[in-house]
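Apart from one protein chain that is not included, each protein chain of the complex appears where it belongs.
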Amino acid sequence: MSLTAGPDAEAASLQPIDLSGVDAEQAASWYRSMALIREFETTAEPLVMQGRIPGGMHSAVGQEATAVGVVGALAATDIVTGTHRSHHITLAKGLAPDLIMAELFGKATGPLGGRGGHMHLADLSKGHFGSNGIVGAGLGIALGAALAASVTKTGQVAVGFIGDGAANIGRVWEFVNLASIWTLPLVIVCENNLYAVETPFAQVTGGGDIAGRASGFGLPAFKVDGRDVAAVYRIAAAAVARARGGEGPTFIEALTYRHGGHDVGDRETYRTKDEVERWRAESDPVLRLRRSIADAALLRPAALEGIDAEVAAQVAAAVEFAESSPYPDPATVLDNVTGIDMKIRGNL
Amino acid sequence: MSLTAGPDAEAASLQPIDLSGVDAEQAASWYRSMALIREFETTAEPLVMQGRIPGGMHSAVGQEATAVGVVGALAATDIVTGTHRSHHITLAKGLAPDLIMAELFGKATGPLGGRGGHMHLADLSKGHFGSNGIVGAGLGIALGAALAASVTKTGQVAVGFIGDGAANIGRVWEFVNLASIWTLPLVIVCENNLYAVETPFAQVTGGGDIAGRASGFGLPAFKVDGRDVAAVYRIAAAAVARARGGEGPTFIEALTYRHGGHDVGDRETYRTKDEVERWRAESDPVLRLRRSIADAALLRPAALEGIDAEVAAQVAAAVEFAESSPYPDPATVLDNVTGIDMKIRGNL
Amino acid sequence: MSERATLSQAYRQGLAEEMRTDPRILVYGTDLFERGGHWGQVRGLGSEFGRDRVRNAPISEAAMVAAGVGAAMNGLRPVVDLNFIDFAFGAMDEIINQAAKIRFMWGAPMPLVIRGTNGVAGGGAQHNNSFESWFAHTPGLLVAMPSTPADTKGLIKSALRGEDPVIFLMHKLLAGLRGEIGGAEDLVPFGRGTVRRPGRDITVATYGVTVPRSIAAAGQLASEGVEAEVIDLRTIAPLDLELVEESVRRTRHLVVVTESQRHGGIGAEIAAALSESLYDVLDGPVLRVGAPSVPAPHSAPLLARATPSADDIARSLRAATAARVS
Partner (left out) sequence: MSERATLSQAYRQGLAEEMRTDPRILVYGTDLFERGGHWGQVRGLGSEFGRDRVRNAPISEAAMVAAGVGAAMNGLRPVVDLNFIDFAFGAMDEIINQAAKIRFMWGAPMPLVIRGTNGVAGGGAQHNNSFESWFAHTPGLLVAMPSTPADTKGLIKSALRGEDPVIFLMHKLLAGLRGEIGGAEDLVPFGRGTVRRPGRDITVATYGVTVPRSIAAAGQLASEGVEAEVIDLRTIAPLDLELVEESVRRTRHLVVVTESQRHGGIGAEIAAALSESLYDVLDGPVLRVGAPSVPAPHSAPLLARATPSADDIARSLRAATAARVS
């Protein structure tokens, strides 16, 4: 991570964020969480390129603030679900970087023993009900978690993350409608990063307004600057309070941008370098928070640098842990497909 | 049909419709078409109860005006698709009542030789691309027909009918979105008859505004009194002109009401007799048109009675035709599943 | 066993009994609360358990199943009633990519029941699919296909006490069939078939609506001096091949009967597995009876031709015994 690489030319254009009402502890916690995500992603990507992590990866660099802002508004017992691009949510929800890294490597020490991998991270005990390889599907699981919370009155809130591409998956609107009419404690967060793989949002999304679509389903729908962690936090906190209060779901469209390609190896011919640079320069969410913390003197430079060093060490240790962990025993692949014996013959 | 059964008490409450600009020929054509639908449905229903028509039936009594108004705005080469409740659309599109009746009976003389039946009527040569047993699915076919019309520049317009229940099928919004972004010559007509089987529209439809939902997908969306054939015709004609002019799809929500149960045999415990009677008395679409024609002196009473007699004779002949037609040869069931031989063994 | 009930009533009773003792169970689908579903399969449960646990859903099959998946992960035992399993085509990702895989991927139990009618009756091609074989081929799913009221009750109870996603398939033509049903603790385990009719000469392995048809066919053969043993598999995932093998070791002949399309269905698995495991025992090839590979037509005579009947089964039994015994 090059956050501490000295004065840079783009700094001038960086938009400050409003940290009023944010105390040092909160600021530090957000920054640590976002810096950890940035470090994790930038470390893992080359490992995918090198083939040390198999199966590809979708980096969340640029989208740290949505995860940290939203999950920051949740209790530990609340539930999140993600998409194919969910390392940020996973780390924000408190899954340990070394365990996630081991899972990416396909090692036995991953929370799923290597069965899940990058696109199917989960830890139900931590309220992480899965990232999901199928566009839109995670939201359906969050819907169900919210249904259970509502019926059994656990007081939990569920958050389902989707991307802008999911706005064109019909089932997503079924999920939104069901949450709406059943008044479920669900918060839908749409990370609109302007692209679905190579396809610009505006080219395929009739009306061009996802929150607008959502409001047609009878629930409050808002847009927020998804690269401003404080703004995301505030609107998420309001939505979470509403859900917890039994008033039903809220739809939040968070405008954001991914700094890297759709997945590792993407040649990014569909957008200009300029476009990417402008977004970075103006609204890199990690830099914006860091700068605004410094400007507001919430933390001292040394404290910020300390966090940078700590997350760097943490991620380095995670790689170390993952590399040195054993692979699962191949024979175990037959285990735990169902709770009862399926009496299948001829399994290799 | 008891349209000519003399003065009735409800007549006073019947809302007139605006027939300005409608000439006698047009009025007669609408009336004939709507009276035929009414007669067909009221004749077929008891045949289902008696088991002479197998497989159930969803009557369109009360919804005649949507079919006749919309299809009246189409050219013969234009395309329609329907739902499980589509006899009205099928008759309006010019399929002969005797052939449809034979199809309901499962006879070889039906347009599908008895393979389709009540829920799967179609005649591609007449631009009828199928009623459909799956809620929402017909609209998808209309979407595709519109795509073909657009690509090959045939000048055709496609109309997909759906019910209010289909507003909660996610795929419907995929269809609407694709038509919107591809600017296809599609008209979506949602017959909102306030119920999906027993379920009141408002209970399951977040926001309670289907046209409102539609407008979130970037296309013009309108509501119309679906029991006023002239109003339906006018808005459909505008939408069809727009589509044919290459300006893209339009969504029309037509407010209507089914006079009978969801299907033959429905005990209708979910709504009061009063509610049904009020709708009939105020806005029976056939009576409204008949009365308004008479009031405007567009046709003489004898002419209207003549039409009544003709459609009655036509439907009686249709039953006669269906009853006396042969069943298909059972062995033919194996034919024409695919264009090539599938080499399946052991077909009974 | 002393009470008598239809299949629909047996299902309802099994579900109601479990709902009384397990507050985690809820059921939802279109037109359930007042109407009790298309087959009356949950009639009366609305008033007993209230709107929280018996819910009317919009026509949103994907959302229903997805909500079931998430709710199961968060502590409930949802029963998603699709009325017709044909509508599961609209929820296939939720069933196959989510429900069936979550235990494997994430180690979590998935106590989710998806109920619907499967198989052929009137109404035409789109409401009369037979795709039990799809689910049986999918790792992670259990599939129940009861043919009697007792099994219906016993299997739904097992499903509701288990940890796995269950596709619970009932047959439109059996909904009104009456028979004895068991008590509150008479569970029928998944993966255990039963002999419906003992016989020494040939084995029939079947399930669901073709069980009574196979018994009728066996009756025809009895009058010709051939005693067929009819096995009702009851669940097709798991599949009780041991029971079939035990029988075929005695009869040395096997006919596999499915209502669904014969080609490429689960009947082929049974035939292939037994042809292999009992290669030295069988006195003739395993024969299969099933529907031809056509969609369900509307017209009655076409439909009859497209559906395996007792006569079709009897014909196959005769072929299997005649050709080889001599």
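We call the chains A, B and C, going by the order they appear; numbering starts again at 1 in every chain.
FYI, a residue touches a chain if its C-beta (ideal position, glycine included) is under 8 Å from a C-beta of that chain, and two chains touch if they have at least 3 such contacts.
All figures in this text were calculated on a predicted structure; none of them were measured in a lab.
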| item | value |
| --- | --- |
| Per the touch definition above, residue among B:L91, B:A149, B:L255 or B:V319 touching the missing chain | B:A149 |
| Contact residue for the chain not shown (choose from A:A73, A:V204 or A:I235) | A:V204 |
| Contact residue for the chain not shown (choose from A:K107, A:R227, A:R242 or A:R258) | A:K107 |
| Sole contact to the chain not displayed, among C:Y28, C:F49, C:W134 or C:F190 | C:W134 |
| Where the missing chain touches chain C, by residue | 86, 89-90, 92-93, 96-97, 100-101, 104-105, 124-126, 129, 131, 133-134, 136-137, 139-140, 261, 263-269, 271-273, 275-277, 279, 284-288, 293-295, 297 |
| Where the unshown chain meets chain B, residue by residue | 79, 81, 112, 115-116, 120, 122, 124, 129-130, 132-134, 137, 139-149, 151-152, 154, 156, 158, 170-171, 174-175, 177-178, 181-182, 336-346 |
| For chain A, the residues touching the chain missing from this view | 54-56, 103, 106-107, 112-120, 132-136, 165-166, 168-171, 196-199, 203-205, 269-270, 327-328, 330-334, 337, 342, 344-348 |
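One rule holds for everything that comes next: only the chains that are shown with their structure count from here on.
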| item | value |
| --- | --- |
| Chain whose mean Cα position lies farthest from chain C | A |
| Chain B and chain C, separation of their C-alpha mean positions in angstrom | 36 |
| Inter-centroid spacing, chain C versus chain A (mean Cα positions, whole Å) | 41 |
| Residues of chain B touching at least two other chains | 168-171, 203-205 |
| Two or more partner chains touched - positions in chain C | 57-58, 60, 62-63 |
